[in-house]
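A single structure is presented below for examination.
A protein chain is absent from this complex, but the other protein chains hold their places.
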Amino acid sequence: MHHKTKMLSAVLLVSVMALSACSSKDEEKDNNASASGVNASGQANTDPLGKYDPPIELHVGQATDSTVKFLDGESFDNNPWHKEYEDVLGINLKYDWVADTSDASQYESKLNVTIASGELPDVMYVPKKQFKMLVDGDQIEDLTDAFNTYASPLTKKILMSDPKIVDAMMTDGKLLGIPNVGSLMDQADVVWVRQDWLKKLNLPAPKTIDDIEKIAEAFVKQDPDGNGKADTYGLAANKDSFNFPTAGFADLTSFANAYHAYPRAWVDVNGKLEYGSVQPQMKQALAKLQEMYKEGLIDSEFIVKDGSKVAESVAAGKLGLTYGRYWNAIWPFQDNKNQDKNADWQAYPIVSADDETAKAQVDLPLSGFTVVRKGYAHPEAVIKALNLMFENYDGDRSSHWTPIDQDKKYVDKGVLLMKYPLIYMEPPTMNMDTQVKLLDAFKKNDPSIVNDLNTKRAYDAIMKYRSGDNTGWAFDKMFGENSGQAVYQDYQKNDQLFVNGFYGVPGPVMNERMSTLQKLEDETFTKIIMGSAPLDDFDKFVERWKSIGGDDVTAEVNEWYAAKNK
Amino acid sequence: MNKLLNRGSVPLHLMLIPAVALVFIFNYIPLFGIVIAFEKYIPARGVFHSKWVGFQNFTYLIHLPGTFQTLVNTLYISLMKIIAFIVVPVIFALLLNEVRNKLFKRSVQTIVYLPHFMSWIILSGILIDILSPSDGIVNMLLKSFGLKPIFFLGDVHWFPYVIVSSDLWKEFGFNTILYLAALTAINPTLYEAAKMDGAGRWRQTFHVTLPGIVPVIVLLATLSMGNVLNAGFDQVFNLYSPAVYQSGDILDTFIYRLGMLDAQYGVATAVGLFKSVVSFIFIAGSYALARKFADYRVF
Partner (left out) sequence: MTKHESPSYKLFLAFNYALLTAISLLCIFPLIHVLAISFSSSSAASANLVKFWPVGFTTKAYEYVLNKPEFMTALGVSLKRVMLGVVINMVLTILTAYPLARDPEKFRQRNAYAWYFFITILFNTGLIPWYMTIKTLGLTDSLWALVLYGAVPVFNVILLMNFFRQLPKEIEESAFLDGAGHMTNMWRIFVPLSAPSIATLTLFCIVGHWNSWFDGLILMNFPQHYPLQSYLQTVVVNIDTSLKSTRDIELLSIVNDRTSRAAQIFLASFPIIAVYPFLQRFFLQGMTLGSVKG
């Protein structure tokens, strides 16, 4: 699969370059054209890292959070990245405002008032919702040409590695902002089990949904924590279990995936997109969940607990079975390890309820865009900044940049320079590459293989763990053998990802109806699982869903789908 | 004499000028935003150039399934809160007033004000534990009386009462302070006169204390009508779940979820306008009642 993607991108790049001689600048709305709309050109005076002389100013609206630290005397206006932009690109960053993102809804309010006031900084990052506002209000620059002309080969390679993501980042065939692209694979759930409990109770590794049920039952009834009390839980679930994309811990979405049901996602059924939650497979998933709840294999109070409340049970050593992301090892499992040094968790691929391999459902990891306000004289400055960032961290300039980035004075104080650049992104395959490199380095006992920051961080932590320091345990479970990322390698090999079929901008019908439809869905599923409604209420739910707007939303989604596939 | 008192009008107007100006700037000018309730508002176009849609935001809401239930839930919870938030603090203030020991009085007064400072994020975690049907304190007590455990936070029937009582716990200290202050303003000579007439403590309470604070009670009751459609977003948001949407989904949480995908400024402002109009009606009603039955002008 890895090879296939690489081939695909190579073919894409080559064909795109071949077309560049004859493609026009007019954008068409279909898939192929949008890929060729962003093409490489070879003009001589458009150096991807060309310096502005005289220097230009770039006003920034900056997001920050409590992990952003500065050495004494340094700040956003005064740090190695600020200097780098000035020295290399002749860009002088000025900060119009710095807003904290710790509380997402308050950050959103700050963005909303900024947009409403009409006084936008030259550059800022906005989540999808605000991006749409800016697009509707025609307040941002079209970056298509700037990207075509100035993006370096490395930038293009990283951003355009997945055609679906390329499609999702375009708006009407135009690139209106630099997308913040994450890793598709990192969105997938795995099955996490308390390995020490499995061993203690002599249970096999989970391979089918029945195994999951057996493990849940054993964890509830056979006192795995050995304290003589029936106080351990089975399968983890929380009040937002069917939200999609999920919060990434105690999810039930991937449980449903065992039945090839894809709640809240859109599935292609005979050429049209249908809503996953109202498909017959979902009923089977609910049936099993209802059964398990009745048997006490799911916490009877799960519905009032959010992720962090359920995490308490993990830290207290009462929960040993959950669906979640690869990073669950750092949170919440590390708290468990800190409390109990014998605790051990292991990641497994998600299981299926039949002979067909289950696919873990994921959403396209596009959380927002960096945008340039309309009227700014140098939109390509943002592209150059992006180029510089990639070159410094992942490209030819890394030998120059790494010593600065990893300077002892920063590392010792836990100051991360990667928080400072105008735009920061990681190659989508970074974690998977790290995992491969790590295993290689350990097998060959050759630390020199560890040659990038991400791998080094994991390597150092795992070495600590191996020498008895449990604070490095989480990294072993994220990147080592039998880790979350190791399971992702399997997913890659076996094509076990199901990507949400709809990744467009929500249209007016969806905006109007979706919240009501989801309320109905949440209430119905909750009642069925908890047993206060019979399983057959599912069918009534489907009828009602369709009649109060579900059919209309489906129609709107399919309009988008048809247009995309022409 | 009359002339003297009338001539004094000019200083009164002068005294009011700063407040009038500030209120005009910060409260009346932003009222232009009411227009958003009648528009399909796009921030870029601004308040005056977004598309006018008349009452469409309102009709959209009315036709959404579930709006009516949400309204009922909101009214039910907030009316209970309004009543509780008057009755309990008054009784508590009266009880506290009977305490002679100054240290005890001041300590209690301080302690009951403290829950006000806790946030619902942390309180929700505590409540989930206390009310847990398996090992929460409240259910342990119920079991010891031979009753069956109740899943308070997950039960449609109990949820509204949990909301009202936990908010009461958190905020009753606040209103108590006001009533206590009012109690200290009662003329001591009235008590002396009552005692001389042979009234014991109970009679004094009914004939001196209570009448003394009735104006404040009526005032606070009338003003609290302004919250008739505010059931407490922060609290409900942290405590509710799909299991109790039926009785726990209030106007504000409903609107919040509506605006998750796409900011629904027009609809949110329409709801705000609706809330204001309803509050106005309720307050006007209380005001009229107070005038009629107690001959008391609230403001």
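A and B are the chain letters, set down in written order, and residue numbers restart from 1 in every chain.
As a working rule, a residue touches a chain if its C-beta (ideal position, glycine included) is under 8 Å from a C-beta of that chain, and two chains touch if they have at least 3 such contacts.
Owing to the predicted nature of the structure, the values given are computational and were not obtained by experimental measurement.
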item	value
Residue, one of B:Ala193, B:Leu219 or B:Leu289, that touches the chain absent here	B:Leu219
Hidden-chain contact residue, picked from the options A:Leu416, A:Ile449 or A:Ile548	A:Leu416
Absent-chain contact - pick from A:Ala315, A:Ile462 or A:Ala533	A:Ala315
Contacts of chain B with the absent chain, listed as residue ranges	4-6, 8-9, 11-13, 15-16, 18-20, 22-23, 25-34, 36, 43, 47, 92, 95-96, 98-99, 102, 104-119, 121-123, 125-126, 129, 169, 173, 177-178, 180-182, 184-185, 187-189, 195, 200-202, 215-216, 219, 223, 226, 265, 268-269, 272-273, 276, 279-280, 283, 299
Those residues of chain A which, in the complete complex, touch the missing chain	64-67, 95-100, 102-104, 106, 109-110, 112-113, 116-117, 119, 127, 180, 182-183, 186-187, 243, 245-248, 307-308, 311-312, 315-317, 327, 330-332, 334-336, 338-339, 365, 367-368, 416, 418-419, 424-426, 430-431, 454
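Here is the rule we use: only the chains that are shown with their structure count from here on.
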item	value
Of all residues in chain A, those that touch chain B in their complex	112, 115-116, 118, 129, 132-134, 136-139, 239, 300-301, 303-305, 309, 506, 510-512, 514-516, 518-520, 522-523, 525-527, 530, 548
Of all residues in chain B, those that touch chain A in their complex	42-46, 60, 64-66, 125, 128, 132-134, 151, 153-154, 239, 241-243, 245-246, 249, 257-258, 260-264
